[in-house]
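Structure record follows, encoded as structure tokens.
One chain of protein is taken out of this complex; the other chains stay put.
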Amino acid sequence: MSEQSIHTSVPAELAPPGKVGRLSRLMHRSERARGYGLIAPALTFMLCAILLPFAILVVMSFWTATGFDFDTSFSLENYKQALERPIYAALLERSLWMSGIATVAAVVLCYPMAYFVAFHVHRHKMFWIILMTLPFWTSYLLRVFAWKVVLGYEGVINSFLISVGLIEEPLEVLLYSQSAVIITLAHAWAAFAILPMYVSLEKIDRSLLEAATDLGDGPVMRFLRVTLPLSLPGVISASLLIFIPTTGDYITPALLGGPDGAMIGNLIQKMFGPINNWPMGATLSILLMLCISVICVLFILLTLFVRRRIS
Amino acid sequence: MSEESYIHRRNRPLQIYAVIFLILLYVPVLFLPLFSFNDSLYTTFPLTGFTLKWYEELWTRDAMWAALFNSIKVGLFVAAASTFLGIFAAKAITRYRLPGRGPIVGFIMLPLVIPLIIFGVALLVLLSRLGVPLSLYTVSAGHLIVCLPFAIATLIPRFEGFDQAIEEASADLGENGWWTFWRVTLPMVFPGVLASFILTFTVSFDEFIMAFFLTGTQPTLPVYIWGQLRFPQSFPSVLALASIIIAVSFVMVILSLYINRGAQFGGTKGSGHD
Partner (left out) sequence: MTEDAYISIRNVDKYFGKFQAVDDVTIDIGQGEFFSLLGSSGCGKTTLLRMLAGFENPTHGEIYIDGQPMSDVPPHHRPVNMVFQNYAIFPHLNVRDNIAYGLRKHKLPKAKRYEMVDEMLDLIKLPDYGDRRANELSGGQRQRIALARALILRPKVLLLDEPLGALDKQLREQMQLELRQLQRTVGITFVFVTHDQEEALTLSDRIAVMSEGRVLQLDTPSGLYERPHSRQVASFIGTMNFFEASVKGVQGEKVDISVRGLGDIAARTTGQSLAEGEKVQVAVRPEKFVLTADQPGTPSSSVPGIVETSAYLGERSHFFIRLEGLDQTVAVSAQNSAGTQAFGDGSKPVWLSWTEDSLVLLPPE
């Protein structure tokens, strides 16, 4: 190869064009403009579809219902009622309590599973992850429905216990109880708990564990002093990812809860449905959001505090 | 095994726990197909006999078919729209130094963590104040809120999984942003695009909470099922329908995860320059 060949074989017009459009210059100048331009459609939609409705919901929570219409003058009546009538507070408290228990159960039961896959599965890891998260991708409604089949008055457990002769009458506590709701919630959201915990366990540098062992920690101390603190971010996000959505759930309590197992979501749904008191429904939604926010902030502060104490 | 290190040595109790965990994870759902083939109105043991009549009955329900097509229509639209928007959003998030990137991403991901009932009622209130009648369009809008975070979360690892230098090489070789996107970016992220499409379709197809508030006269399939749950005599057909839906969902999700393998959960491949 010589100098000639490369220079003669390439046409002269190969040199990049010197003229550059105005817009092109502007876009080149501002990397930010390009980035914001790309994200703008998605962001605009989300702003319109989240903030706008939410703003109206807040406004509506200060209205009052008058028969089939609304009184649109500003009023704190709904909030007053929500605070004064014990039924609202009790329902809200029960929702948070049931979600809390379901969250703790899901996180505690899923942690060993996430740990197992992160540390003890070496081949076909992807297969295990898919296996653990697959149910999550199928219809929530149908998963809850499945529990109704299992726990029902004439369901799997009762009929099985009767047919083997352990009981004579169906147990009523199984369906339409708080425990039925809690079991179902914990089960249905298990995949949501596993993923973040798995990711944070998987990220832990294995040499840290070897170092802890080398420095004299046994398996238990090593877990408490290294693995657990390092996987805490995963535990926190898993907890929040389950707790927040489940507090507003209404499918599970409606199908499995009965009167004792009803949650605030059921009431909100009824306010927008049969009761037809939209402003009250809006107020309850806002109160639910406020409670969730406060609890989440407290929870994050607490875990940060605990982590600082551990390390 | 000799290849196992001290840290990774076998833990028998944990293995047993994992197996039990998986069994309990799947068993409740597996009762649905089991009883859908049972020749009885009730989901009770002992089983009374094998039958396909619930599936046959399903075949004759026009309302179910109408609801199915509604769900497919909404699902296809939502999958296309959320994946389309998601591609550009994911590119912006992974490729540009955007001030306020964290809050923007957090905001877009909000629907993953906030109770959907809140979004449902808020959207319902807005639509009714604007005088927009409830229809499949309003359901689609609601589902787009739910699906966009899934689309973006599926696509981001794909963008992170390939070195930005590859796009820069294209620019360096004379291609502008548009051509670079067609010739390099899209082929590179294509498995993610396909996976995002299938996943968002599945999510939309199965979504009930939003659809419940935003459906007009044309119910989607989950809304139809919810309505049928009130009638004990429809119970076995619902079981049959649920079995089919779950089977199809499983296949679609496995398919999308398989297509998008190698880019799961953030990946571990880092990229960057000094």
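By written order: A and B. Residues from 1 in each chain.
Going forward, a contact is a pair of C-beta atoms (placed from the backbone, for glycine too) under 8 Å apart; a residue touches a chain by one contact, two chains touch by 3 or more.
These figures come from a predicted structure and were not determined experimentally.
Among B:W59, B:W179 or B:F231, the one in contact with the hidden chain is B:W179. The chain omitted from view is touched by exactly one of B:A80, B:V132, B:A165 or B:V251, namely B:A165.
Residues of subunit B in touch with the missing chain: 97, 162-163, 165-166, 168-176, 179-180, 183-184, 187-188, 273-274.
Note that in this section only the chains that are shown with their structure count from here on.
If each chain is reduced to the centroid of its CA atoms, subunit A and subunit B end up 14 Å from each other. Every residue of subunit A that touches subunit B in the complex is listed here, in rising order: 16, 24, 27, 31-32, 34-39, 41-43, 45-46, 49-50, 52-54, 56-57, 60, 109, 112-113, 115-117, 119-120, 122, 126, 129-132, 134-135, 137-143, 145-147, 149-150, 152, 154-156, 158-160, 163, 187, 190, 195, 198-199, 206, 209-210, 213, 240-241, 244-251, 255, 265, 268-269, 272, 278, 281-282, 285, 288-289, 292. Those residues of subunit B that touch subunit A in the shared complex are 4-8, 10-11, 14-15, 17-18, 21-22, 24-26, 28-29, 31-32, 35, 42-46, 85-86, 88-89, 91-93, 95-99, 104, 107-108, 110-119, 121-126, 129, 141, 144-145, 148, 152, 174, 176-177, 199, 202-203, 205-206, 208-209, 212-213, 222, 225-226, 229, 238-239, 242, 245-246, 249-250, 253-254, 257, 261, 264-266.
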